[in-house]
Structure formats: C-alpha cells, structure tokens
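The next block holds one structure in the form of structure tokens; read it before the comments.
A single protein chain has been omitted from the complex, and every remaining protein chain is retained in its original position.
For clarity, chains are labelled A, B and C in written order, and residue numbers in each chain start from 1.
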Amino acid sequence: MERGIGSGGAFAWFFQRISGAVLVLALLLHFWVLHYSNQGEVTFEIVAQRLATPVWKTIDLTFLVLAVIHGFWGFLMIVRDYVHSKNMRLFLVAAVWTVGLVIAVMGALTIIGFHPPLPVAPPEQLGGMVQ
Amino acid sequence: MRYKWKSGQWAFVLHRVSGVALSFYLIMHIYVVSSLYDPQNFDTVMAFLNQPLFKILEIGLLAAVVFHGLNGIRVMMIDFANATRVHAQIFWVVLAVSAVLIAVGAVPFLMHAGVLGH
Amino acid sequence: MIVHNHEVVIIGAGMAGLRAALEVSKVGDVAVLTKVYPTRSHSGAAQGGMAAALGNLDGDNWEFHMFDTVKGSDYLGDQDAIEFMCRNAPELMYEVEHMGTPFSRTPEGKIAQRRFGGHTLNFGEKPALRACYSADYTGHVVLHCLYDQCVKNSVRFYSEFQVTYLIVKDGICRGIAAWDIRNGGLHVFNTKAVLFATGGYGRVYRITSNALANTGDGLGLALRAGLPLEDMEFVQFHPTGLYRSGILMTEGARGEGAYLLNKDGERFMKRYAPTLMELAPRDLTSRSIQTEINEGRGVQSPEQQAKGEPGDAVYLDLRHLGREKLKAVLPQIFDIAENFMGIDPAKDPVPIQPTSHYSMGGIPVTIQGRVIRDAQSTEVPGLYAAGECACVSIHGANRLGCNSTLDATFHGRHVGRTIARDLPSLSYHDLPPEAMREAQAEMNWYFDRSSGTENVADIRGELQNTMQKNVAIFREEKALTAQLDIIQNLQRRFKNIHINDRNQRFNTEVMEAYELGNLLNFVETIVVGALEREECRGAHWRTDHPGRNDVEWLKHTLAYREDGKIRLDYKPVVITRFQPKERKY
Partner (left out) sequence: MQYTLRVYRYDPESGQPGRLVDYTVELEKGATVLDALGEIKAHQDGSLVYRRSCRSGICGSCAMKINGFNRLACETQVESLGRKPIHVEPLPGFKPIKDLVVDLEPFWNNLHRTLPWLINPNPPPTDKERPQSPEEFAWLEMPMTCILCASCTSSCPSFWADRTYLGPAALNKAFRYEFDTRDQGFGQRRDTLDNRHGLWRCHTIMNCNDCCPKHIRITEEISWLKRKVVEEKY
C-alpha cells in the first residue's frame, strides 16, 4: 500500500468529520462571544481580557489547532483529488504542511502570549517569540 | 452539453469553495491577530476593519461558515446516518437554514457598519 | 489478418460459456470470445429461477424433476440426458451457491424455492417448490457470479469480437474467424477445440423476450459449415411478454400467484388446465392465451378500442399480491411495468402477449457435449456446444421454466470437463487457406455494399413480421409454404443490401447486416421442420394436423443445408424410464 504522500486517507476522512463536528460547537461559541455577547464591539481590552484566563486559552487553542488542521487537511484532500504527478504532489503536500505549521504556531503563540491588559509585556519580547 | 448539475454537485462545490475560502481567511486572521500584540495597533486595525467594505466581506465569511458548517453536518448525516435517500432534501434544508442564519447574522453586521443605521 | 493460437476457444460468455471457461481454464489455455461484454450476455435477463430438486421446502426429489421435464418435453426429450441433468442438479446448485451467488433464503437459511410452470411433486400431483431464485434477478446474479469467478481465474476474454466463420474441414474443427468490432479487422483463431455457447435466436420473431444480440449466430455458422441443426421447429413462446415489446414478465409472477384474465375478467386458465391453472407449462398457457385472443376475448388497447378492433392481449393481474410483496419478491417486474408501459402493477393489471422466448432446438450434441453431424451420432472432433444454442436434447418439444439456466450452467460445466478430458488427445490442425480467404472475402463483401439498394432494417422487419404471422404458436401448411417463399425472396433481396458506413471501427451496421444474413440462412430450418412435422407436439402446434402422433413423429429432426436447400433427416428419441403418455395438466 502506498504510504506518505500517496497514502489512503482513512484517518483524514475520519478526522475531518470529528473535527468538523467539534468546530460547529466552537464556531458557535466564537461567534457568540465575539459578535453578540457584547454588541459586536471588538476591542483590545475585551479580547485580551478573555484571552487572559486559562480556560479561554485552552478553548481557543483547541479551536485554533482544530481549525488549522481541518482546513489544511482539507487542502491535502484537494491535492490528492487533483494532483496525480508524484513530484508535484510532494511539493504541494510539503507546502501545505509548512504553511499549516507556521500558521498554527503563530496562532498558538498569540493566544499563549496574550497577557492581561496591563502591564503589557514589552513588545520586543513578544515579537521575538513570534519570530 | 455539460453534465447536469444536481444538488449533490452544488453542495460539493460550494462546500469545497467555502472550505478553501475559510482556510485562507484563517491564515489571514491568524496573521493579523498575531501581529497585533500592541493595543494601539489593535484598535486602529479594528477600526480599519470596521469599514463597510470589510463588513460586507464579513458577511461573505459568515455565509461561508454557515453553509460549510451546515453542509458539513449534512455530509456527516450521509456518512454516519445513511441519509442518502433524502440527501437532496437535506441540501435544500441546508440552503434554507443557511439563508435564514446569514440574513439574521448580517443585520448586526450591517448595523454596526452604519449601513442600516442604529 | 491476425492469427491467434489458443488450445480452446469458447464462443459466448453467457452462463454456458462462462461455466465452461471456468472448467477449462483449470487445465488449458482458453480464450472466450463474445460479441457483447460478458456480463451483457442474455443469460442476465433470466428472472424467475433455476430448477433443482433440493426439497428445501417440500419433499421434492430429482425423479419428480426428471418426470416433469420428460412430460414437459412432450416425450421428445432424451431421457438419458434428462436423468443425468436432474440427478446432478442439486449438487450443481450448491456449487453455484458456494461460488458466491446470492440467493433468496428460507427462514432456516437455506436457498428459497418457488413454484414454476410444469414442475410438480409425485409425478404431477401438485405444484412443487423447485425453482431456486434470487428475487427476480436469478439469471443476472448467476451470470455475474460466474463472470466474477472467471476474473478470479484470469480467464482471457476477447470482448466485442463477433465470430463470423467456423473452419471445419475433413470433418475436423480447426478454428474460427472473428471480427474485432472495436478496432476492425479479422482475427483467425487456430484451436484444438471450439465450444459454441452462443445462445438463442429470439430475434427471428417480431415479438420476443430476447436481446437484440440474440440472433442465433452459432446456428448459422454451424449450418454453413455443413453441420445439421436439430429440432428447429420447436420454438417456445412465453405466455407473458409485455404488450407490444415482448419484454418478459417472469413466470415467477404466476409462481407467486398472479392471475391471467381475459377481457371479461375471467381466469380463463380454468378451462384449459384445471389443476395447475396459471402454472400450466408454457406451450399450453401460450396457446390458451392465443385462443382467447383469436376467439375475441382479448383485451383491447385504447387505439383498438377507438377503432373497434379486437384486442390482442390479455391481463396479467398482480394486484392481489399487494405492493409490499411485489416490491420484495418481484422488484424487476415492478420496474419493467413502470418503465416500459407506465403501469403500476399494484394498481392496474398489466397487458401481456405471448412472446418468442427460447429455442428448444440447436446444434446437435451428445450428452458429453460433442457436436455430431448425422443421425448415427458421428462426432466432429474439436467441436462442442452447450447452452441454448445446443440441443442435447433436454427440452424436447417444450422447455419447462427454470430448466434452461440449469441446462446452460450444467452442460456448460460438463462440456468443460469433456474438453478438459479430450484435450490431451486433441491437436492443432492446419488452417486451410481457402477458408481464410473465404472468411475475409465475406467481410469485404459487407464493407463494399455502398452501391446496394435494399434496406437491411426493412428486410429484417419483414422477416420478423412474417415469421410472427406464419410460424408462431399455431401453424398450418398454407402459411408455412407461403413463408418459405417469403424467406427465399428475402434472401434474394439480401444480396443487394446497402451499407452506408465503410469505417472498419465499430461498424455495427455491418455487424447487424451480418447477423441478418445469418438469420436468413438458418431460419428456413424452422419452417421446413415445421412443415414436415405433421402433428402437434409441445410448442409445435399444427392446426391442420391435430393430436400428437407418436407412431410417426416420436423422433428428432436434423436439418441440413445442401445445395441451397434444406434436407431433413431424423434421429430416434432416447426413452428409458417414462413411456410416452398423453400430456394433461
């Protein structure tokens, strides 16, 4: 059986569905919190306050990771559908993984790195973490 | 003549397009948010993003999320609940519910954007 | 011209051809040629079932089966062959099941069995549950299962190859020539053994349950190679073909309890077969329906009603079975009635007509499946036949329902074994160059018909219409003689046919013309056989010669084409256990 970039996709298929189901809940929460619970005002304070609590940190982190994997696995699915040349597939799969990882790390750092409104960590420090 | 487009094909293409759109949005979103560790910056950008144009785009985003999510549930019903017999009907339900949710959801967006006034 | 060598070539991929291929592929190099893809062979259309005295639901045994088959054949079947088949039918049936064929089941998990026309317990006492079935897809699932097995055993298929020439010289079969439909071009197959499993020829008639591909090619090939055809006058008309198209409404419908009604709503079968009613054998039931129609009790179509013409159909009434049961046990019948007539069989009765269905006659073979060329049973080395195109003879003057899928599968397997046994003593023989030239010249003739003026479809239509009128259920001398003239006239016209398409690839215009030429060649044997046989026996009913005449006619007909004319010869019937008696149901 083909493995790696040529592999089947049983797990991807299953994961898309499980993550999709969780994402429904997460997105409902996300939208509610963001746009309706406080009349749609999105300010630094509100976001930062929320992100400061560990519970929210975990929720958002899960949400982020799931969404990224789900979305990027979706890309891989599309690549598998339409790209039949081995090299091209190798390249695209690598590209999708790279972008996916970068985005996931970036997002994760943002969430973890967020501190209560004040005192704020020195920008350089945070910036350093991101890079 | 091309092959006739039936509900299943529409659902698939819309799901795929919305999924890709959402993923690109997610990339952008994370990038934007992560570079906004500075409160000042954050509020400026948020203000910028509060322009009507972006609000309209946000409605598109909402539409994508709503359809993709609801159709995702439809797909799962087919996958796990043997709903093939009524797949077309579920698609119409998905479309109808999406339309309602998008319309309801769009109202506050547009209100905030001042398009509809307060 | 491309020449291939295969030890064994099987022509036809129906049940007979595929089952034989399975057997031969165990020992030798076999190729299966078929003009349609294997799964598209007409065996797949068999709906009702496959007979075997399993006794899963009653005290059935193979001797009852044998008796019914002999009686059904109007005592023209060879009893040694019938005994051989019926005795081994259960074992064959289990084998088919073990291969993976899905069957409807009894609550205990055994193969389910239903009633079928002419099958009885205790030598005619009451209907037997003998037909093994798979909803109403029996032939289909068996055919597909056999195909699957062939794929498993890597049988070599030449699909969309139409055999056009049989090479027999000095009484020895040497091979065949076939046209590659897809790419064009004649291929010659040099062989040690050739097996004909080319199926039936329902397309001789206008109203038929048979596929468009059922043009009896094998029979024409054999006749042209100087071999005889046996019992060709016996053509089965199935009682229940869909009105006009003749598409089959399985006998299984009546097995499940459907009624036949005339225009007055009367279950008229009580006047013809008081015991078995709708489940009387096919010849009797078809004649009963035709009598109802001829005597003005037929159901009229709306057009006939408008014009005040008499009706030419009767009703098959399934309504009392209820929608649930219909959908469960006769789903295909349901769809056919809907798709082809726009009728909901749970709500309305379905108009039907007898339809030409099965050829009892064919290429004469021994029980072992070796083709013979005269009344002394002289064998033709290297040539075999099985299935509907062969005449063993199991079915005599009339076949019982469900006996032909059994016959095709059983004799397919058996002839496969015969070939496997014969193979070591068979060898390749030279292909005579003149035969190869002739085969090629013949195809060239078809491709060179752009200057002809006669329309192929018109000739075919006329043949079918006149056969339907003159040589169908009821026959008499005047019509038969007239039909001979008509055929000879059509044969003359055929020499001047027009063919538009000169393209070698996928030229179905040429293939169809070829099939017609073949039909016109052997159809005379049906008419001459019917004309000579001055009696009523099984499916052959001479209104001008009532009654069966065992003294003069308890014998098989062999028809040869010699110097452009049909010559008849006769062969005795093998009678072992059951002496001829009057047939009553």
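Before moving on, here are some points about what is shown:
Operating definition for what follows: contacts are C-beta pairs under 8 Å (C-beta built on N, C-alpha and C of every residue); 3 or more make two chains touch, one makes a residue touch a chain.
All values derive from a computational prediction rather than experimental measurement.
Note that the undisplayed chain, when the full complex is considered, contacts A, B, C. Residue C:149 is the one among C:120, C:149 or C:557 that touches the chain missing from this view. Of the listed positions C:340, C:447 or C:474, the one in contact with the omitted chain in the full complex is C:340.
The chain not displayed touches chain A at residues 1-2, 6-14, 77, 80-82, 84. Interface residues of chain C with the unshown chain, by the touch rule above, are 36-37, 39-42, 44-45, 90-91, 93-94, 97-100, 102-112, 134-135, 137, 140-141, 144-145, 148-149, 151-152, 182, 211-213, 244-245, 247-248, 331-332, 335-336, 339-342, 455-458, 498-501, 503, 505-509.
Looking at chain B, the residues touching the absent chain are 1-4, 6-9, 11-12, 16, 75, 78-80, 82, 84-85, 87-88.
Heads up, the rule we're going with is that only the chains that are shown with their structure count from here on.
Taking each chain's centre as the average of its CA atoms, chain B and chain C sit 62 Å apart. In terms of their C-alpha centroids, the spacing between chain A and chain B amounts to 17 Å. Taken residue by residue, chain B touches two or more other chains at no position, since every residue touches fewer.
Contacts with at least two other chains are made by no residue of chain A. Against chain B, the residues of chain A that register as touching in their complex are 17, 20-21, 23-24, 27, 31, 35-36, 39-40, 42-45, 47-48, 64, 67-68, 71-72, 74-75, 78, 99, 103, 106-107, 109-110, 113-114, 117, 120-121, 123, 126-127, 130.
Every residue of chain B that touches chain A in the complex is listed here, in rising order: 16, 19-20, 22-23, 26-27, 30-31, 33-39, 42-43, 46, 65, 69, 72-73, 75-76, 79-80, 105, 108-109, 112.
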